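For this view, one protein chain was removed and the others were kept in their places.
All chains are identified by letter, namely A, B and C, in their written order; residue positions are counted from 1 within each chain.
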Amino acid sequence: MIDVTVKLSDQLILKNPVLTASGTFGYGDEGRDLVDVNQLGGIVTKSITLHPREGHPPPRIAETAAGMLNAIGLANVGVEHFCREKLPYLAGLETAVFVSIAGSTMDEYVEVLSTIEQANLGFAGYEINISCPNVKKGGMEFGVDANMTRELTQRLREATDRFMMIKLSPNVTDIGLIARAAEQGGADAVSAINTVVGMDIDPVTGNFKVSTGLCGLSGPAIRPVALAAVYRVAQAVSIPVIGVGGISAAEDVVRFVRAGAHAVQIGTLNYRDPGIGVKISARLPELLRKIGAGSLGELRGLVN
Amino acid sequence: MIDVTVKLSDQLILKNPVLTASGTFGYGDEGRDLVDVNQLGGIVTKSITLHPREGHPPPRIAETAAGMLNAIGLANVGVEHFCREKLPYLAGLETAVFVSIAGSTMDEYVEVLSTIEQANLGFAGYEINISCPNVKKGGMEFGVDANMTRELTQRLREATDRFMMIKLSPNVTDIGLIARAAEQGGADAVSAINTVVGMDIDPVTGNFKVSTGLCGLSGPAIRPVALAAVYRVAQAVSIPVIGVGGISAAEDVVRFVRAGAHAVQIGTLNYRDPGIGVKISARLPELLRKIGAGSLGELRGLVN
Amino acid sequence: MYIEDAIVSENKAIAEGIYRLDLSAPRIAATAQPGQFVNILVHDDLIPLLRRPMSVAGVNGDNLALIYKIFGAGTTIMESWASGQRVNLLGPLGHGWEYDSERLPILVGGGVGLAPINFLHEYLLGISKEHWLVIGARSKKEHFLAHDPANGILLTTDDGSAGFHGTALDGLQSVLRENKNAPHQIFACGPPAMLEAIGTYTVKAALPCQLAVEEMMGCGFGICQGCSIEAKVDADNDQPSYGKRFKLVCMDGPVFHADQLVLNHD
Partner (left out) sequence: MYIEDAIVSENKAIAEGIYRLDLSAPRIAATAQPGQFVNILVHDDLIPLLRRPMSVAGVNGDNLALIYKIFGAGTTIMESWASGQRVNLLGPLGHGWEYDSERLPILVGGGVGLAPINFLHEYLLGISKEHWLVIGARSKKEHFLAHDPANGILLTTDDGSAGFHGTALDGLQSVLRENKNAPHQIFACGPPAMLEAIGTYTVKAALPCQLAVEEMMGCGFGICQGCSIEAKVDADNDQPSYGKRFKLVCMDGPVFHADQLVLNHD
């Protein structure tokens, strides 16, 4: 028997390393006719904010070579509605559920998390989306500053005992530095990467292809960038690293594990094939057998 | 008549906006059987260092989704051999030639440039590759630090009156900041971007696909990243910006010009089609006519 | 909503640059309603990365008909499909036309916007419901139906090369003039300019009108929030679009009542 389980902490063992990435699988219920999410290692919800958010004006997405651009603008139902209408369903799932949290001030992050804690339901933990503009610091992203990252992590750490991972932005000079700040702040894990800053323009009309101009690049195009980030982060911290970015096959899971990841998240590729996560996790044992590995863990960090 | 010329300075007018990117067209002579380089707006040479460099061990390149990874390791003949064997040919071309310069200390950069100045030959100017590890600062890249960038630019500025552009690395938190430092240091232009840090691993063997592990991603996959960088840089400085990254068609030239670029460089796509730069520059007038623009300059920064 | 491996039964040009694709897709065919769409995985390679949404143009037993126009990479690949080709579909998606049997349906289609209109047309023929079908195009060669006003089929061309000389809106107005007294209901799909013209006209004239719109889509079933459209949204925010300003074309649409949309963008 090939072991594909992943131990993230003493309390948290994933049945397999394949999670869905935040914002790419809704609240986990939209696709329930298509996919049995309980066969996934876990799901990360869309990022939840204190108030419901409309999101950005259209167009919000565009396609690029082996990638896509998006500026959804954190469209979401808001924490109250989430706790009432979405969390009970999520808490009933037999897979590890991570609630993604976003905010524009530290207080907002803490308030969102505390509100969810008060709902007092069973789920695995949180992912903290720190690629959000900090309104108090003139729109600078939390995720690009080590001190802000450390402080935010500390404050959230005080508010929950659940598993908490910090999701890193790739748009920094030294991602290892930010990862260490998260670790110092008390994070249980880090996930990497969020989207890469990108842009497209229609040459003929001159319109931005995504209404905000600057937006985020995801998909297979950025897989090498994500793999490099995971490798650097895994060298920098001793907490688990969750790899995200362009994953489209079981082979990619092994790539990220060899770069140092414990588990992975699938984002953009869910749009192409909502069943991809389940398919990939089902294919992993066969691939590990071909490689000659008895468990996924054996391969972690194994690169030459 | 559609005007595709580009005025980079009072002295320097390019016949069209299409240049070849450093390291992707050798020294301009390898492809002379295939392409008439004089039809290009200009060429940028492979980066030249003080001493000849062997480069990195194989494998040096790998292919990714719509992109490629490389760690050539600045393999080059060294400045002395360059001045003797390559520069005379380049100086005889009827297109703007930019000599790319690299180093591992500031002194080295200055020495390379001064050696070339002493050759006293006619060519347009320099591109300074600042994505090089600074041995004196523990291998940190010049290009990620604004102060180093400013100081390096100043020192080189003192050594030449020729046109000098600084080539920016995308692997920083705030590329506008580095661009401004180059401008303050006296650069005549900035080019953006160099390759994006990336990596690939063979899932089965566990080998890095490029021997150095971390390496550089280029090609259409990164075009959105380059376009975003050029847009940000063009907002940050008032000197000309040269766009580089994933360009594969005349439409892409217009994208970069709309994002704020004066001209562009073509890199990876030269490997696919060594004649691509000439083809693209030949197609530009037709495209501008379709758009209804009388000149390329009209479209610069025109985005909505 | 199913993920189904459909099999191409026929793929043929029906007008200049416009193709009709028939696929056997029993599960989707059994449940698709006029106005709904499918999301097509055109390629196993990663370019194009995203699926391509296409309206269902008709259902015939196990078969699903699509009508598509060659645009870019995705539709160029579709053009190459021969019968027997396996194609992965996701559908049926979205919600379709709301048909009120008490009213005279006037269907207006332009370009490939004809697809969802055609499905409704066939449905109405199937239940023997009298209705009008107005189809607009720039010129004759883009048309693949015959001008037949006696049977309620009115073609319009911008250049007058076939049928009624004028836009689809002109055609609609002529039909409205002829049917002044019947309580009617308008269904329209076509290029943005046509929808804007028809939507603006019908809202101003307070005529009941539904529009099937298009927007760039990531997923087609609500998980990406990419296909937003500006709309006059009411206070209830439990809708998949979460907001009070935007709706999602894939979930809240692709069919909207014209008076719910913000039609003029300037």
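In this text, a contact is a pair of C-beta atoms (placed from the backbone, for glycine too) under 8 Å apart; a residue touches a chain by one contact, two chains touch by 3 or more.
Note that the structure is predicted; figures quoted are calculated from it, not measured.
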**Q.** Contact residue for the chain not shown (choose from B:Ile61, B:Met106, B:Leu177 or B:Ala282)
**A.** B:Ile61
Q: For the chain that's not shown, point to the residue among A:Ala66, A:Ala234, A:Ile247 or A:Ile266 touching it.
A: A:Ala66
(Q) Residue by residue, what part of chain C touches the chain that was omitted? (A) 45-47, 73
Q: Could you list which residues of chain B touch the chain missing from the display?
A: 23-26, 30-31, 33-34, 46, 52-63, 65-68, 70, 72, 75-77, 81, 85, 219-220, 248, 268, 270-275
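The rule is short, and it goes like this: only the chains that are shown with their structure count from here on.
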Q) Which chain's mean C-alpha position is the greatest distance from chain B's? A) C
Q. Between chain A and chain C, what is the gap in Å from one C-alpha centre to the other?
A. 36
Q.
Nearest whole angstrom, what separates the Cα centre of chain B from the Cα centre of chain C?
A. 47
Q: Provide the C-alpha centroid distance between chain A and chain B, rounded to the nearest whole angstrom.
A: 34
**Q.** Per-residue multi-chain contacts in chain A, two or more chains
**A.** 65-67, 220
Q. What are the residue numbers in chain C that touch two or more other chains?
A. 46-47
